[in-house]
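A protein chain is absent from this complex, but the other protein chains hold their places.
What follows is chain A.
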Amino acid sequence: MTDQSVPTLEDEDEVATRPGLEIRGLYKIFGPSPSRWIGAVKAGMTKTDLNRRHGHVLGLTDISLSIPPGRITVIMGLSGSGKSTLIRHINGLIAPTAGEILFDGTDVCRMSAAELRGFRRSRTAMVFQKFALLPHRTVLENTRYGLDIRGVPRAEAERAARRWIARVGLGGYENSYPSQLSGGMQQRVGLARALATDAEILLMDEAFSALDPLIRLDMQRILLELQEELHRTIVFITHDLDEALRLGDRIAILRDGRLEQVGTGQDIVLRPANDYIAAFVHEVNRARVIRLSAVATPLAETEEAPRLALPDRLVLEEAAREMLAAGAERALVVGPRRRPLGIVRIGDLLAGMVRPSGRPPTDQAPTGPRGKP
């Protein structure tokens, strides 16, 4: 399923030239005088100590994360882990106590108020958990909002807004008010409003968390479909692992304001960095996360190559379906431009789907707590 969101080859070249986001050594302390305690926090004072002794809240600790352009980066963590705090640093709604966020060579955290406004108008857009639409404006007027703010001529803004309303499947509701729409429809307006500005960075703070499960799946599908074509740099926040695995090209796991692990969904499921993450991914349906590339074995010299060829990005469940349909015992795993990478047997698929009993051996976890794959 996640395959849909992976850009095709031609796009990849184009996407790679665009700037990504680089977060470096970010700290955030909430309270009356954060700068007073930043030294102590950097030296290792814990969140509890800071709160009990000095009455400050440690929001984020030493976050370093690169967010690649044109991809969906999911930030996942439980309630209070600092997800909203982190995403609000990216468009400067919250200023850090220390650290920097680089975009296209400039540090977002050091922008003046006017620069920040310009940055928000043209480079970023945001979708909110509780939709945050203007209740006194229609769907059309809400969708137009970012363009209005920027001073885009009325007719042009309206044309763009109508197009995006149609794209998110709300055609015909242009003149409705938010209160006349269901939650799912309101969030489509939220999405249209964010997309309409053509900003390359899309920040989504638990955008689908307030929706019913079925509507949520629907919205995830819409997002992936759009992303297949738009290749925006999306930062998506969720506390739901399934959602993270479905959407995320890369997943960063946050716990108590620290990054615990960063990697692809498969990395995190196959090689959890610690017990916390292992417990987190324990119940995951591995067949929908692990890709063929992880279970393929080299093709022996003497062996005859199987006729069925499957792309290495396919998840195990899809691969099993293809192989069953073709009645094949073995399949050739091919990479980009159909380059053969190895072969896979039905048995390999089964082994990959079954969760290994007990803890994974340590040599299977090469990614450190805050390491990058």
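FYI, a contact is a pair of C-beta atoms (placed from the backbone, for glycine too) under 8 Å apart; a residue touches a chain by one contact, two chains touch by 3 or more; residues count from 1.
The definition used in the following text is that contacts and distances are computed from a predicted model.
> Name the chain not shown, per its UniProt record: "ABC transporter related protein", "Glycine betaine/proline transport system permease protein", "Sarcosine oxidase, delta subunit family" or "Pyruvate ferredoxin oxidoreductase alpha subunit"?
"Glycine betaine/proline transport system permease protein"
> Using the touch definition from the top, which of A:Pro34, A:Gly82 or A:Gly146 touches the missing chain?
Reading the full complex, the residue touching the unseen chain is A:Gly146.
> In the whole complex, not just what's shown, which of A:Ile67, A:Met126 or A:Leu195 touches the removed chain?
Result: among the candidates, A:Met126 touches the missing chain.
> Residues on chain A that touch the omitted chain in the whole complex?
91, 93, 117-122, 124-126, 128, 130, 132-136, 145-146, 148-150, 177-183, 193, 197, 203
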